[in-house]
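Take this structure first; my questions come after.
Here the complex is missing one protein chain, while the rest keep their positions.
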Amino acid sequence: MELVWLCLLFPLAGFAINALFGARLPRRAHGLLATLAMLPGFVVAWIVLADLLSLPHDARHRDLILYNWVPVDGFSANFGAWLDPLSVLLLLIVTGVGFVIHLFAIGYMAEEVEGQRRFFAYLNLFVVAMLVLVLADNFMLLLVGWGGVGFASFALISHYFYREEAADAAVKAFVVNTLGDVGMMLGIFLMWVTYGAVDFETVFRNAGNAQTGTITAITLLLLVGALAKSGQVPLHTWLPDAMAGPTPVSALIHAATMVTAGVYLLARSWPLYELAPATLTTIAWIGAFTAIFGATIGLVQTNIKRVLAFSTMSQLGYMFLAAGVGAYSAAIFHLLTHAFFKALLFLAAGVVIHAIGGEEDMRKMGGLRDKVRIAWIAYGIGGLAIAGIPPFSGFFSKDEIIYSAFTSSRGNVVLGLIALITGGLTAFYVFRGFFLTFYGVPRYEVGAGHGDTAHGHGHGGDGIHQPGLEMRIPLIVLSVLAIVGGWVLIPNAVHLFEEYLEPVFAYPTEFNAPVHAAGGATYWTIAIIAALLGVAGIGAAYYLYVLKPSLAANLAQRYAGIHRTLFNRYYVDQLYDSLFVRPTQILGRALSNGFERVLDGAVNGLGYLVREASVTMREVQTGYVRNYALLILGGAVLLVAYVLFSGA
Amino acid sequence: MAPLSYYFVLSAVLFTIGTIGVLIRKNPLIMFMSIELMLNSANLSFASFARAKNLLSGQVIAFFVIAVAAAEVVVGLAIIVSIFRSRQSVDVDDVSMLKG
Partner (left out) sequence: MNGLPVLSILIFLPIVAGVICLLLPGKSDDPTMPRLLGLGASLLTLLIAILALIDFMPGSTGVRLEERASWIPQFGISYHLGADGLNILLIALTAILTPPAILASWNVLSSRPRLFIGLILLLEGTIIGALSSLDLILYFVFWEAMLIPMYLLISTFGGARRGYAALKFFIYTSVGSLLMFLAMLYLSFAHSSRVASAAPSFDLRDLIGTQLSTTEQRWLFLAFALAFAIKLPIFPLHSWLPDAYSQSPVTVLVLATMLVKVGAYSFLRFAIPLFPQASSELMPILAALATVGIIYGGLVAAAQRDMIRLLAYSSLAHLGFIGLGIFALDTRGAQGSLLQMVNHGVSSGALFLIAGMIAARVGTFDIAALGGLAKRWPILTGTFVLAAFSSLGLPGLNGFVGEFLILLGTFRTQRVLACIATFGVLIAAIYVLRLFRRTMFGVGRGPSAGQSLVAGDLSPREVATLAPLLLLIIWIGVYPSPFLQRTEGAVRATINAVQAPAPATTALTVGATALTITEATTR
């Protein structure tokens, strides 16, 4: 199991080599190096999994301590890895999906002249940070991974830093996430004051030794971090903007791994959350709200990556909803399948964008089905999976969540209905994008503005950039996973996933998390309704965007107000801008030009007073000798007078 | 021998003349002479006390004063000469560069 450190070491070495000596390597070598650095980690992850499964069912947890990281009086944080089924699952996802996306990126970034080395170095660094996040055995180290992925995200969003919107998006992402970090830090402080430790083992074992109010405070503060990282309302505004980064980054960081860190945190800290029902209710409602909020905005977006970004937000909402109703394993299950199908959707979108020379606006696509067939198939599979059509993976994971929302003791009908409706909306907007991109009349201009990708390879006779093998393999792998990934948990048939995760929710406390055994008539009824809603959503999209394309435009015109509100994402960005950003700027400027001047004036004023006083006083110094002599005389007379008359 | 008070009166008169001289004259040489007058009035007091009390210390101090006065005149005249060289004048009112 100690091999797990190799998972960190190889990408770290890849980062270091690219960063320090990359200038001497040929251009193609950067991507190759970074991708190869991912492979050992993935292999080791399976070995670690095998080791873990060889342990008895109830003892599948290990705390591997590398060294004592912050040892101070009364506080201690190790650099240690907490290995249990949950962290190993995440380890597999990060290294596995990470590897295929690295591979894809080789092709996607191939023609980029300057930024490849930086891109792949940061991509490797991201993996290191993400692994620190999922492996950490205490909250302070988790925060290192947490901040590290935030930094990598900043660096990769700003890959095209010369574009103003990319630079702004990167800063926004980092600042919003820092707000989350602030919440988490406070939560960790309160945790330390309450439990005297910040490592998982001690905190969770003693979770019950504190008042509910304190636990609620801790969990809510941690939640702030989770909301920011996972793009949940009200800290979601950075996620859509983050699409300014290259598409592989969007796939890896802003879909498959980093943004799910919030869900991981909730599942990891379940012993605390179970003791704070108020927090759980909050999470459930935030999740449900974000799910439908993101889905409605996704309905009208025109940028292919933004649609997927809002979809990510919405799907993460599902996971939060699941965690909020206590169905942690359902949340993790959806995290797993989502990593497959959302990465697939992004990569397919990446192939399309790459094919037509960097265009991301779906209004300028269309009719691409026969031009990039592999993207069409991949997008279709990803779309069916996210729409929850059986037997694709999304069907099983999403229905698990909808079922829990209805039936869990913490859930209720409203939450369940929101989850159901969102499912239908999801099917609609994903296939809206699908049809706009691949069907209808071609609206793209080949060879127009080459933005983030360059050209010069695999051109067919039509000027379309065909993806190379390194881009096809990831699509195929992820397509297969998006289909079969859900088969690890089929209610009433396969319970592999639940059994696998069960030890996580039994240790390290004495009480167990409620692990739902879904199944039975209720489950299947809900599942069929959800699948039918999915089909209906797809059908509606087909009708509106393939059969009657004019109708969609008419609808948008007739409900222009709603359309504009949705298109502008409910004006939340503008609201925050005028509520927080501008006042802060104005305050800063006011302090700088106002109060700072006052302070400075007070100090300088004091100096001025002294100087004025001395200007007055110096008149005494006339420079005439006899004036001085007279003063001396006067002094002498006074002295003598004092001696004479002082009564001595 | 005349009473001691005579000497004192003479000493006081000399001192006053010296003081007034320093204050009202503009020529530094005259001012120096006035200062000498003041010093010597003090010497006179010292000497008379020494004589009256039969103590040597007063006379010794008078010698000190004479020595100090000589040194002072040397330095002072040197300053006056150098001022005269640079300004072609020795009027003390012209030398007021230390005005604040």
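As written, the chains take the letters A and B, and residue 1 is the first residue of each chain.
To be clear about the criterion, a contact is a pair of C-beta atoms (placed from the backbone, for glycine too) under 8 Å apart; a residue touches a chain by one contact, two chains touch by 3 or more.
Quantities reported herein were computed from a predicted structural model and do not represent experimental measurements.
Within the whole complex, touches from the chain that is not shown fall on A.
Contact with the chain not shown here comes from a single listed residue; of A:Val4, A:Leu123 or A:Ala197, that residue is A:Ala197.
Remark: the omitted chain is touched by one listed residue; of A:Val70, A:Leu579, A:Val620 or A:Leu639 this is A:Val70. Residue A:Trp146 is the one among A:Trp82, A:Phe99 or A:Trp146 that touches the chain not shown.
In the full complex, chain A contacts the hidden chain through residues 19, 63, 67-75, 114, 118, 129, 132, 140, 143-148, 150-151, 155, 158, 161-162, 164, 166-168, 170-171, 174-175, 178-179, 181-182, 185-186, 188-190, 192-197, 201-202, 205-206, 209-210, 584-585, 587-589, 591-593, 596, 599-600, 603-604, 607.
Keep in mind that, in the parts below, only the chains that are shown with their structure count from here on.
Across the complex, chain B meets chain A through its residues 19, 22-24, 31, 92-93, 95-100. On chain A, the positions that touch chain B within their shared complex are 618-626, 629-630, 633.
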